[in-house]
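Of the protein chains in this complex, all but one are displayed in their positions.
So that you can tell them apart, the chains are marked A and B in the order they are listed, and the count of residues begins at 1 in each.
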Amino acid sequence: MAYQDTLRFDTRGRDTRNITPEVSDIVRASGVACGLVNICVQHTSASLIVTENADPDVRRDLETLFARLAPDGDPAYRHDLEGDDDMAAHARSVLTETSLTLPVTDGRLRLGTWQGVFLWEHRSHAQQRQVVVTVIG
Amino acid sequence: MAYQDTLRFDTRGRDTRNITPEVSDIVRASGVACGLVNICVQHTSASLIVTENADPDVRRDLETLFARLAPDGDPAYRHDLEGDDDMAAHARSVLTETSLTLPVTDGRLRLGTWQGVFLWEHRSHAQQRQVVVTVIG
Partner (left out) sequence: MAYQDTLRFDTRGRDTRNITPEVSDIVRASGVACGLVNICVQHTSASLIVTENADPDVRRDLETLFARLAPDGDPAYRHDLEGDDDMAAHARSVLTETSLTLPVTDGRLRLGTWQGVFLWEHRSHAQQRQVVVTVIG
């Protein structure tokens, strides 16, 4: 059996948001006891990561590192129609995850103590983002 | 139920190819209405990404960026038996995806409007590549 629902988030520009509670709610609603949950962002300039849920400096440092790996406004980019953050956002998406698949155990999302699922907005300005969540068991 | 098929692609050296149509065909053939599709490349020097399907400059810029992140012929590499692109190809594979899992809704691959699934050949020369597609619901 598969159970599917769609989450919608209004982002406020480049930032990470812990969406573990919303994903966990769908896992519980699915009634699946043992299986997998897939989380898939339907955009190419936002992405998903699993990272530490305690110290927000981890995500601040990730912003610092990714600004080096895929800088905004790089003169080498040809794709810049929507601004300096346009191609950088696609590159950050490719370097992280469009889609995550995680275990479900005893009817709950199974993560380690320090793990959280984060939606990472890579565009500078506010966006509406859809995330499809599928639970299978 | 699980449905599985294998796609074969002849690549022409380093390049991206939109394989969304081939994956979508297998999803339809599976008869799965709601579930997940997994796409898995069976090689360590080619990989998969989800990225923008409209402007080809996005993928050209990704080549530019990845040539910086994992340069060909870096003097630090020890693994260079098959040429300057050998280790760079493995590194690009690790920085992207060997395997993608995406939602199936109403019997179809569920992607955002601007999303496509691309096979990314990282070797300089033509290769034969196998991609296993599994649909589960």
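In this section, a contact is a pair of C-beta atoms (placed from the backbone, for glycine too) under 8 Å apart; a residue touches a chain by one contact, two chains touch by 3 or more.
Everything numeric in this text was worked out from a predicted model, so none of it was measured.
Novice: Sort through A:Leu62, A:Ala88, A:Leu119 or A:Val132 and give me the one touching the missing partner chain.
Specialist: A:Leu62
Novice: Touching residues of chain B against the unshown chain: what are they?
Specialist: For chain B, the residues touching the absent chain are 2, 4, 36, 38, 40, 42-44, 69-70, 74, 76-79, 81, 87, 90-91, 93-95, 97-99, 101, 130, 132, 134, 136.
Novice: If the missing chain were put back, which residues of chain A would it touch?
Specialist: These residues of chain A touch the chain that is not shown: 34-36, 49-52, 55, 57-58, 60-62, 64-65, 69, 95-97, 100-105, 110-112, 114-115, 136-137.
By our rule, only the chains that are shown with their structure count from here on.
Novice: So, what's the distance in Å between the C-alpha centres of chain B and chain A?
Specialist: Here the centre of chain B sits 20 Å away from the centre of chain A.
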